[in-house]
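Okay, here's the structure, questions in a sec.
Missing here: one protein chain of the complex. Every other protein chain is in place.
Every chain is named by a letter (A, B and C) in the order it is written, and numbering of its residues begins at 1.
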Amino acid sequence: MLQKIGFIGTGIMGQPMSVNILNQGYDLMVWNRTIGKTGLYQATGARVAETPREVGEWADVLILMLTGPEAIDAVLAGDRGALTGKTAARTLINMSTVPPDYTIRLGAALQDQKIAFLDAPVTGTRKPAEEGGLVILAGGDAEKISEMEPLLLAMGKKVIRCGPVGQGSAMKMAFNLLLGTLMAGLCEAVNLGRGSGLPFDTVMEALRSGPLDCGLFGLKSDMLEQDDFPAQFPLRHMAKDLRFALKTADEKGIATPVGQALFQLYRQGDWDALGDMDFAAVKKVLDAMNDASEEGAR
Amino acid sequence: MLQKIGFIGTGIMGQPMSVNILNQGYDLMVWNRTIGKTGLYQATGARVAETPREVGEWADVLILMLTGPEAIDAVLAGDRGALTGKTAARTLINMSTVPPDYTIRLGAALQDQKIAFLDAPVTGTRKPAEEGGLVILAGGDAEKISEMEPLLLAMGKKVIRCGPVGQGSAMKMAFNLLLGTLMAGLCEAVNLGRGSGLPFDTVMEALRSGPLDCGLFGLKSDMLEQDDFPAQFPLRHMAKDLRFALKTADEKGIATPVGQALFQLYRQGDWDALGDMDFAAVKKVLDAMNDASEEGAR
Amino acid sequence: MLQKIGFIGTGIMGQPMSVNILNQGYDLMVWNRTIGKTGLYQATGARVAETPREVGEWADVLILMLTGPEAIDAVLAGDRGALTGKTAARTLINMSTVPPDYTIRLGAALQDQKIAFLDAPVTGTRKPAEEGGLVILAGGDAEKISEMEPLLLAMGKKVIRCGPVGQGSAMKMAFNLLLGTLMAGLCEAVNLGRGSGLPFDTVMEALRSGPLDCGLFGLKSDMLEQDDFPAQFPLRHMAKDLRFALKTADEKGIATPVGQALFQLYRQGDWDALGDMDFAAVKKVLDAMNDASEEGAR
Partner (left out) sequence: MLQKIGFIGTGIMGQPMSVNILNQGYDLMVWNRTIGKTGLYQATGARVAETPREVGEWADVLILMLTGPEAIDAVLAGDRGALTGKTAARTLINMSTVPPDYTIRLGAALQDQKIAFLDAPVTGTRKPAEEGGLVILAGGDAEKISEMEPLLLAMGKKVIRCGPVGQGSAMKMAFNLLLGTLMAGLCEAVNLGRGSGLPFDTVMEALRSGPLDCGLFGLKSDMLEQDDFPAQFPLRHMAKDLRFALKTADEKGIATPVGQALFQLYRQGDWDALGDMDFAAVKKVLDAMNDASEEGAR
């Protein structure tokens, strides 16, 4: 018998992920802080809860897809919290991106409540989320991962087993560190080419003509060309994730000097009110640093 | 009638490039500073010159594939220099990586000698060089590029027209800036994953499972795993190219804060006697910065 | 009547500070984790406690001079903790360097226990501590600061009122950020001068001949010359304080790009097992980064 799945957080990513769960025949209950984001579920067979607590009391498995530790604490605890009532859920899967140390603390707290815990952030953005093509970085007990694999594969194409709880989150930090590097690196290279007088198309053709090309560059090319950055993955979240990544690196004794340079750029974007744009808007941060008096800066 | 091609600099890249020219039926004369590197040509139909001057007096088109401005100045000028004698060559194609400002000065000097000049660095390393799969970033007069295109396509699969002389070099700077970024970024992400307890294979699988994957990561994966860095593109050259790139960026008024962080790493590698290894050995620079007392640093 | 003062943490700084309190006629009880460090008090009129709890039950005013939040938590809480028993102390003065957010949380906890709290870190090292020449950066209720000023002036020459609780700590972060900058800046300038062929004495004479000279440069000159760094202020603590400072800056929205560069250096020193040396040993971190093959690097 398929389990009853409670899904908390139906935003850019959580919405298509939960729809894919529903489409696989699971019984689904959703909750979202902004009520508007759950309206569409009413036409489907999914239930829409009024509180996280209602989800926790109904579901066998609770999935979280939220913006970070604060949002998770807010839905789990408190009067209306998912773990406050007569919690039915025996398994919690956190798919939100959070720091490893938070993950480990959450896992310990859940153990006290006899709730099994998987740490399962994803790589990929809205489009693979819609297509069930996410990659899931799973940390936790190996048997529990196996048990949950069919559910996870409703949302993704692949489950990578990262080791114990915390290592899924750690791997996600590393992934986003590389993601942020590639994006900022592309922007600096484009700016150097453009500043030297080459047209945008020629610069991109040259950069993408060899072993440096990757899917990301294809996904972001139009944004860079049109200087328009509708959010797929908001810059604010990249800034936050890099903050997590550098904190983890500092604690683990790993030097990340390039990461430090990146963080300052994305954070600058967030501080300059670009936080709601796509993280490719790091281009605007770099553009603003160019010599305004130079022809080349354009 | 096919032209007589003089090729100066038959090192890691120049050797397969010149062989491809020969294989297309061109008449070829080569010269290399280290005589040992030209021995193999004697079994083919190619001529081996004793001095650069001999090449300049024989060839219609002179191609340079050298390590930088100093090496170019050394082969062109002086008693035995390629442009000192009764130079026959009416076209010079510089395929070496050099700064745009050097390229522009060289172009001006050649104009005084009524020698047409193309600025045509390549992207790609030894393997695409062997397969004729290089991408050629050509700067110079458009008609001259068209005239030379068959010759260029003997060495590469594509000629990207970058604009006037200097812009081929500039585009190459931008390309190598991105190349250096991706390599260092991969190493920091791998170290963060490894430092968090994940096995190397799992980290690479996760990093390469989505839109970040690129040919480069495939090419370098074994080097990283085995901590062994036989040079395809020596770290010393990456350090030098980044120095050029940052100088160009500074002159053009382009901010490259991530590039600054990179440069310090690759230069450190060169200063730490890793210059002859592949540039992926930037991993060793980062490893040496990790906390030696931490388990996680391994 | 003079108060009974409990002093917890009689290390490099705390020892001379507490002795100055005793010398002003206050009744003193001390406690230190390492028992050896309190032996000398037995010849004076001071009491030596067996546990922090004993100090808390005896003193009117409790002063802490410890290495950071963990050490403070360890002496205040737990079975033997200074605030666990029938605490007599009605005022707690924390003179340790800690992050502002920790200070604010500690202040709130003490308020619940009806214990007045001053946040009073100091600037200056062992020598001014011995001479009662410290500068005290006091945060807290203005009347309480006035009440405690005679006691504070037993240890220091000046009390700077920084505002509410937390702002003493914040000012100390800013001070140490500047301290770390001056030290690292001096080392880079010395290395550049030395690497250009000038003798150490000439470089120092030139750097100190104008408006850049400061007491710090005098204090550290011998260490730099002799490449020997007996700890006055251990490098490990500088690394820790810069970590605090950058975290505070990040939270407050203050950009500190120079501070980021510094932090990486001092942390590197700590990771390279220089943590117990004086923070001037950042020179060794920089020296190790120089080109080993260059004459100039010496």
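Convention: a contact is a pair of C-beta atoms (placed from the backbone, for glycine too) under 8 Å apart; a residue touches a chain by one contact, two chains touch by 3 or more.
Note that the structure is a prediction, hence the values are computed from the model and not measured.
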Chain not shown, its touching partners among those shown: A, B, C
Selected from C:55, C:137, C:154 or C:231 as touching the chain missing from the view: C:137
Chain C, residues in touch with the chain not shown (by the definition above): 100, 123-124, 128, 135, 137, 158, 160-164, 166-167, 170-171, 173-175, 177-179, 181-182, 184-186, 188-193, 195-198, 202-203, 205-207, 209-216, 218-219, 245, 248-249, 252-262, 264-265, 286, 289-291, 293-294, 296-297
Chain B residues touching the omitted chain (full complex): 243, 250, 253, 255, 257, 260, 264, 267-268, 271
Positions on chain A contacted by the hidden chain, ascending: 268, 271-273, 289-294
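Here is the rule we go by: only the chains that are shown with their structure count from here on.
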CA centroid of chain B to CA centroid of chain C, Å: 52
Intercentroid distance (Cα basis), chain C paired with chain A, Å: 40
Overlap residues in chain B, where contacts from two or more other chains coincide: 289-291, 293-294
